[in-house]
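Not every chain of the complex is shown here; the ones you see sit where they belong.
To keep things simple, chains are lettered A and B as they appear, and every chain counts its residues starting from 1.
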Amino acid sequence: MQSGLDSLIARCQPGWSLPADFYNHEAVYQLDLERVWQRGWLFAGHACEIPQPGDYFTLDVGTDPVIVLRADDGAIHGLHNVCRHRGSVICTEPAGHARRLVCPYHQWTYSLDGQLLACRGMQEELDKSQFALHRVHTREVEGLIFISLAKEPAPFDPVQEALAPMLRPQGFRRAKVARAVDYLVQANWKLVWENNRECYHCNANHPEYIQANFDHYNADDTPPRVRAEMCAVVARSEQKWAAAGLAPTHKQSGMTRFPDAERNIWFSANRTPLIEGWVSESLDGRQVAPFMGNYTDADVGTLRMRTLPNFWNHSSCDHAVSTRLLPAGPQRTAIRVWWLVDAKAVEGRDYDLAKLIPFWQRTSEQDWQICERQQRGVNSSAYTPGPYSTFKEYNVESFVRWYLKNVKLET
Amino acid sequence: MQSGLDSLIARCQPGWSLPADFYNHEAVYQLDLERVWQRGWLFAGHACEIPQPGDYFTLDVGTDPVIVLRADDGAIHGLHNVCRHRGSVICTEPAGHARRLVCPYHQWTYSLDGQLLACRGMQEELDKSQFALHRVHTREVEGLIFISLAKEPAPFDPVQEALAPMLRPQGFRRAKVARAVDYLVQANWKLVWENNRECYHCNANHPEYIQANFDHYNADDTPPRVRAEMCAVVARSEQKWAAAGLAPTHKQSGMTRFPDAERNIWFSANRTPLIEGWVSESLDGRQVAPFMGNYTDADVGTLRMRTLPNFWNHSSCDHAVSTRLLPAGPQRTAIRVWWLVDAKAVEGRDYDLAKLIPFWQRTSEQDWQICERQQRGVNSSAYTPGPYSTFKEYNVESFVRWYLKNVKLET
């Protein structure tokens, strides 16, 4: 593919969408797996999903099954979910609890950090130390778990430093999953990201979202009235939030700039006010669950994060919504959306799923439909790359640059 | 594929069925898309399906989504259903009505003839004239719509001249769709055509069809009694129909010869009598709907048309049945069958679907099953091409010659 890739890349025009092969070709997909998904840091899930030593969950990165678990010392470990004997998957459930990892095939038994403890029936001379489960690098930052399948992953400390202070007040470590929904979207993962990286499509597609947010206004079309509103709410927030140690970090309409291919910024977080009168990304803007984390006042705007290639999160005072992408084919992305609330909140008493989930369930599903329609058109022999709006799609353009830089990288 | 194609073609024997690769190989399928489907004239649908300016329907030629619509001036236009911005499909429904074509993603707005009218949010300097939707050539002949994805399509005038006078009395422009049924047949499109090009299989497979028609008798097996019947009905028809300006143009048993690869005849129409006592291709041969077009007498035989690579039609005095093929994979063909009646006919009062559709619904489904069985056998490593009957499969042989001539054509 390298020579094919070179000629494909030569056809890319800055500021324009990619040639179709990037969105639907098996060979590019394999390259994406190799150079993006098996090299980068991937969001895996939440630390609160595996509170006790022995708790685990599993996920599939393409066709790579992975276990994420909490070890005896409380640390989080990642392991390839592949027995070193004959390759069977070891943990067969989406999540569970285990004191030892026992392969269901021949009961090869591993410790929670992957050491082969027992393999009854094998010859004496087998050196167990050579058959530990292959490790997956993991890092936890304030309750969010990231993994890397790379042998030598990129440094994670900059992410830690950038995200930890922003994340801390939200209290992800003291959260619980109120609901998770899985989607299999018939679109290349990059189409899903391109959709996420602009709010140009919001006006017509996200009636719920635009009631609460300023993102869909840009330099070209923010009316003076909205600009004034935004200024007012930012000013008020700066003053009011200071006491709680919070500060708005995104103060204009439009989306914050992300990613930054040149400075290798594939992670970011910011706090931004909601539209006056909204304290939560719920259908009516009212609080729908008890405060999360350190919050003592509903008026904290929203905390937003995103890390490439597979995670974004929007958090209000009362709940947080995480979205994780996993590649599942050249034209298929497996997506999970989680709704989290404070660990002590009780369903029925403290929150009601019917109020908690519709805002992001609808917004997400609106996006998946958009992406599937785009995939159908991109597959046409008549598709030709088109220009991005400099006002509204600057982040799509950044994403494409970031992607091309990564996919060009040879080891 | 060219070198592979050359050696494949070298293995073709005149008068014998094709080597298996032609019927099941991905590379040949891609070549078929390129050299047949993206070059030829394809039947798309009926003008009566889009009577008003702004009415449209969509179809997929392989993975090429296309819009066919009636523009403000009443003309029919074809457009690639692919936004010039980021490639989304624009019209997402099978059919509908629109004054403008608005992409659901970012509302780029096109006129009904594909000109980009508005793209709110884009930079000023964007030259809208450079972003019209890619055009698809269209031609209408007496209510039938044909499209071509080719940049410079083959001349259509010969088709117009050949079909228009035959079509006119049937009144397709004043027709309406009584019913349409979609099939996804697990067989290569060429197997479907080969099936259509002979009635050798009719005796055992089409009990309804052979009651009404003379096609299944050939030079080798038309009994004197049938020959006499056919002569009598032709003679009577010639005399009687003259008044109405109609004439039998196919006067023998067996199928009319089609196509003619050497003279590049990929379209034809003819009128032929039905068996004595039958005035419609219905289960009992009786009229099942009001007269279509200019007919004032039920005894008009049947009008039949076919155009390669994707259309055939059988029309009686009272209804017409159109069949459209679209390629959907090396071993998959998407087929739509329409039943049309006069526009003024009212279901329940003037016609009853239970009487209108079974003749061709059964005949069609019998054929799809045949094709799927043939596909299974052709996929066998034991399959070897076999000889066509010179009496009964002359048109299959012609089809194969026509096909090979087309697929060999390089631009």
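Convention: a residue touches a chain if its C-beta (ideal position, glycine included) is under 8 Å from a C-beta of that chain, and two chains touch if they have at least 3 such contacts.
Owing to the predicted nature of the structure, the values given are computational and were not obtained by experimental measurement.
Asks: Could you work out how many identical chains the complete complex has, if 2 are displayed?
Replies: 3
In this section, only the chains that are shown with their structure count from here on.
Asks: Between chain A and chain B, tell me the centre distance in angstrom, where each centre is the average of that chain's C-alpha atoms.
Replies: 48
Asks: Over in the complex, which chain A residues touch chain B? Could you list them?
Replies: 17, 20, 194, 200-201, 203-205, 218, 220-221, 370, 373-374, 376-384, 386-392
Asks: Considering only the defined contacts, which chain B positions touch chain A in the complex?
Replies: 33, 38, 62-65, 80-90, 92, 104-107, 120-123, 126, 131, 134, 149
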